[in-house]
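Of the protein chains in this complex, one is absent; all others appear in place.
Every chain is named by a letter (A and B) in the order it is written, and numbering of its residues begins at 1.
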Amino acid sequence: MWIFLATEILFFGGMFTAYIVYRSLHLPAFIQGSHELIVKFGATNTGVLICSSLTMALAIRSAQVGKSKGTIIFWLLLTWLLGAAFIAIKLRYEWYRDYLEGLIPGVSWLAGGTHTPGVKMFMCFYFFMTGLHALHMVVGLGILTVLVIMTARHRFSREYYAPLEISGLYWHFVDIVWIFLFPLLYLIGGRYPGS
Amino acid sequence: MAEHAGQHARDYHQPHIVPVMTYVAVFLALMVFTLLTTWIAYIDLGKWNTVVALIIAVCKMLLVVLFFMHVKYATGLTRIIIIGAFFWLGIMITLTGADEFTRHWEILPQGWTSGMHIARTLF
Partner (left out) sequence: MSTAIRDLDDAAAEPAVNYLNASYGIKSWLLTFDHKRIGLLYLATITVMFVVGGVAATLMRMHLVEPQGALFEPETYNKMFSTHGIIMVFFFLVPSIPATLGNFLIPLMIGARDVAFPKLNLLSWYIFVTGCAFALYGTISGGVDTGWTFYPPYSSLYAQTHVVAVALGIFIAGFSSILTGLNFIVTIHKMRAPGMTWFRLPLFIWALYATSLIFVLGTPVIAITLFLLALERLLHVGIFDPAVGGDPLLFQHLFWFYSHPAVYIMILPGMGVISELITAFSRKKIFGYSFVAFSSLSIAVISFIVWGHHMFVTGQAIYAGLVFSVLSFLVAIPSAVKVFNWTATLYRGSISYEAPMLYALGFIGLFTIGGLTGLFLASLATDVHLNGTYFIVAHFHYIMVGGAVMAYLGGIHFWWPKISGRLYPDMWARISAAIIFIGFNLTFFPQFMLGYLGMPRRYAVYPAEFQVLNVMSSAGASILGIGYVIPLIYLIWSMRYGPVAGPNPWKAKGLEWTVPSPPPTENFEEIPIVSEDAYEYPAIEEHGYPEAPGVARV
């Protein structure tokens, strides 16, 4: 799984490379675009994902020490709910609002004179990167569902819990991507008065 | 899926069971860092805003990698894979940047010889 995560680092890395290049070349536009995003939702989502990483780690630990399948399933389900909450917050409070405000390039873009072309570029990055991340979250939710079913069928024990551990690595990786996306997308140029 | 290879790995070292309090401590640290980075964004540090935000993000990543992903207790091979992947990403960013950030450099508008010392010592 670590080798697979290495490929994911390069996969997201391609977009991060592009982001670094464009941010350096078009900083004012990126700052303007970043200020269209609402920090409290980004920060809340960060918190939600960190909680889900904790619950995932606890789920694996429960298997390691031989707790009952009920305990493992409890933690897995909690992780699942937190992941789903992340996506729900994104969809309902961020993306839906962006859709109404005309901030989604290619789908609903009400480009007034206030939006320089560079802002459109920033919003492209925002949606591509968070969209790809959300796609990975959805896959993660699918994996968690499979794990719950496997646990219910007594597949894991103190000696064998490898799928849980491997899926945990994937889940934590997706969390780490968001840990970087949050400051790089929401906090560009700071949010102090005059920025 | 990875039972076979996983079995091999476990034969080499016993899995280290992390205490619950460690996980909780890491979790609290991560939350504190999140609040910190959000709070700092509202303070004017000029260009340091970005640097501080990235430093905090790297710290958070290290916490997740070392403790939640158990890399603190993992083999050297695992660490090489992780470091290797980031190093390769670094190559991609650096060399792409070598092009993108130097486009505007001017190429010796005056030519090679004007205004420069011609070598006098030939041997």
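The rule we apply is simple: a contact is a pair of C-beta atoms (placed from the backbone, for glycine too) under 8 Å apart; a residue touches a chain by one contact, two chains touch by 3 or more.
Everything numeric in this text was worked out from a predicted model, so none of it was measured.
Undergrad: For a quick check of understanding: of A:F41, A:F74, A:Y93 or A:F128, which residue touches the chain that isn't displayed?
TA: Spelled out, the listed residue whose C-beta touches the missing chain is A:F128.
Undergrad: In the complete complex, the non-displayed chain touches which residues of chain A?
TA: Its contact residues with the unshown chain are 3-4, 6-15, 17-18, 21-22, 25-26, 29, 105-107, 109, 117-118, 120-121, 124-125, 128, 132.
Undergrad: Pick out the residues on chain B that sit against the missing chain.
TA: On the chain B side, contact with the omitted chain comes from 1-2, 4-5, 8-9, 77, 84-85, 88, 91-92, 95-96, 98-100, 102-103, 105, 107.
Rule of thumb we're sticking to: only the chains that are shown with their structure count from here on.
Undergrad: Between chain A and chain B, what's the gap in Å when you average each chain's C-alpha atoms?
TA: 18
Undergrad: Using the touch rule from the top, collect the residues of chain B that touch chain A in their complex.
TA: By the definition above, chain B touches chain A via 1-3, 6, 15, 17-18, 20, 23-24, 26-27, 30-31, 34-35, 37-38, 41-45, 49-50, 53-54, 56-57, 60-61, 64-65, 67-70, 78, 81-82, 84-86, 88-89, 92-93, 96-97, 100-101.
Undergrad: Hey, which residues of chain A end up touching chain B in the complex?
TA: 1-3, 5-6, 9-10, 13-14, 16-17, 20-21, 24-25, 39, 43, 46-47, 50-51, 53-54, 56-58, 61, 64-65, 160, 162-163, 165-166, 168-169, 172-173, 175-176, 179-180, 182-184, 187-195
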